[in-house]
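Starting off with a structure, shown below.
Only one protein chain is missing; all other protein chains are in place.
And then chain A:
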Amino acid sequence: MSLIHKTAAELGALIAAGEVSSVEVAEAHLDRMAEAEPKINAFLHVDRETTLAQARVVDDRLRSGERLGPLAGVPVAHKDIFATRDMPTTAASKILEGWRPPYDATVTGRLREAGLVILGKTNLDEFAMGSSTENSAYGVTRNPWDLTRVPGGSSGGSSAAVAAYEAPLSTGTDTGGSIRQPASVTGIVGMKPTYGGSSRYGLIAFASSLDTPGPFARNVLDAALLQEAFSGHDPLDSTSIDAPVPSVVEAARTADVAGMRIGVVKEFAGEGYQPGVLARFHEVVQLLESLGAKVVEVSCPSFATALPAYYLIAPSECSSNLARFDAMRYGLRVGDDGTRSAEEVMALTRAAGFGPEVKRRIMLGTYALSSGYYDAYYGQAQKVRTVISREFEAAFHQVDALVSPTTPTTAFPIGERADDPIAMYLADLCTIPSNLAGNAAISVPCGLADEDGLPVGLQIMAPVLGDDRCYRVGAAVEKALESRWGGGLLSKAPAL
């Protein structure tokens, strides 16, 4: 088997044993990128020499006897919303074109400390606002399963890179589903850790009370290894949880649901859900029962209002966070001809530098926060947030984990929802409640929809700091399905 088809755990073991070098593994992936990128466009920035230099350093550290983690020398694709000292960081926006941060994000730094080799920066919806990667200022990323379809979003470059074997691992951020939904529609694993479990320091902010870094991988164990590598308390992030990281790697190796109580969220079905998605979901629920889980139906009636609450809270926070792009200290400045005032330059720069979705959300947030509307919109949305958290708490008294489809449909065609924001927002219907409540949730592949032959994802939700349960259930499902399929779901994907 070629190096690009190996799991991250296998690559880490081969590198540690000296059977293959980190440089060889990086070269194999860079070669794959050269072949796949003209079709996929997953990366915004790749620099072969920077990547190989990192790999050489890891090889030297290992040869000198330094003990690094299980992913030392393994390549990772890094979402272009994390600050990286040695590579541009753009958030896929024109307003940050070519910007090089003077510091590393905490997640970036921890990847480096663990000896991971950053292959490049991946495409996303501008400032992580979107569900298709079509809102990137630098062109759309294509789904490796069908090049006419979206790879999900906002972390669509990260999901496509892993699904196309350009990288064994990638990073993402999940504010309303931006890791789980792209993982679902590209047939890979994507995890949103508990909010505060992974650091936001150096992550370009979209909605600070929701933004959560997390891993993508082609299997559950690899995702757990990556999450463990970059998680844990960070004093530079005031909402970082000062508690031990849940034992996610051990849980991924346990892969056993016998005796677990699993709840099916009743509200996540019906109108708007693709029949092929529901069919695969119902099969996997039966599978969980056959593996010894006790499955019950759970009702969370307020989850139906999570989407509208989210589209008040996230834009409100975004309108405040994106005020920092003022054309004064870094990034784009247009119209500074010596006659215009700072405010005029600011308004011209922001109009030229932000794309349509970002402008929509800034204005929507400004509206929701304005006096006269605040109580009815933002204030009420924050109360709904409390109601949703309470419904989760009540549900987790009855069951150990909740399950639902990750997203109501498979990957939709490029362009289909691009100018219909409300249709686009529906992609995050099932993922948003866990962002509002801050609990852990993962998406794992559960088959292909009959109508279109495209991947379907199973979402597993666990309580705050119950990340290990997501991995335990996810690994059990993966093990049973892969033995049924005779391999991973991606082995069914068409050749590029």
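Simple rule for what comes next: a contact is a pair of C-beta atoms (placed from the backbone, for glycine too) under 8 Å apart; a residue touches a chain by one contact, two chains touch by 3 or more; residues count from 1.
Note that in this section contacts and distances are computed from a predicted model.
Enquirer: Absent chain per UniProt: "Glycosyltransferase family 4 protein", "Simple sugar transport system permease protein", "Aspartyl/glutamyl-tRNA(Asn/Gln) amidotransferase subunit C" or "Ferredoxin"?
Expert: Per the UniProt record, the undisplayed chain of the complex is "Aspartyl/glutamyl-tRNA(Asn/Gln) amidotransferase subunit C".
Enquirer: Pick out which of A:Val464, A:Val477 or A:Ala493 touches the chain that's been left out of the picture.
Expert: A:Val464
Enquirer: Among A:Gly139, A:Pro235 or A:Pro275, which residue is in contact with the omitted chain in the full complex?
Expert: Candidates A:Gly139, A:Pro235 or A:Pro275; residue touching the omitted chain: A:Pro235.
Enquirer: Looking beyond the chains shown, say which of A:Leu147, A:Leu278, A:Ala347 or A:Ala480 touches the absent one.
Expert: A:Ala347
Enquirer: Based on the whole complex, identify which of A:Gly438, A:Gly466 or A:Gly488 touches the chain you can't see.
Expert: Answer from the full complex: A:Gly438 touches the omitted chain.
Enquirer: Give the residue, chosen from A:Thr171, A:Ser319, A:Thr410 or A:Gln459, that touches the chain omitted from the document.
Expert: A:Ser319
Enquirer: What does the interface between chain A and the hidden chain look like in terms of residue numbers?
Expert: Within chain A, the residues that touch the unshown chain are 99-103, 195-196, 209, 235, 238-239, 241, 302, 305, 308-309, 311-312, 319, 323, 326-333, 336, 338, 340-348, 350-351, 354, 359-360, 362-364, 366-367, 370, 376-377, 379-387, 389, 421-422, 436-439, 464.
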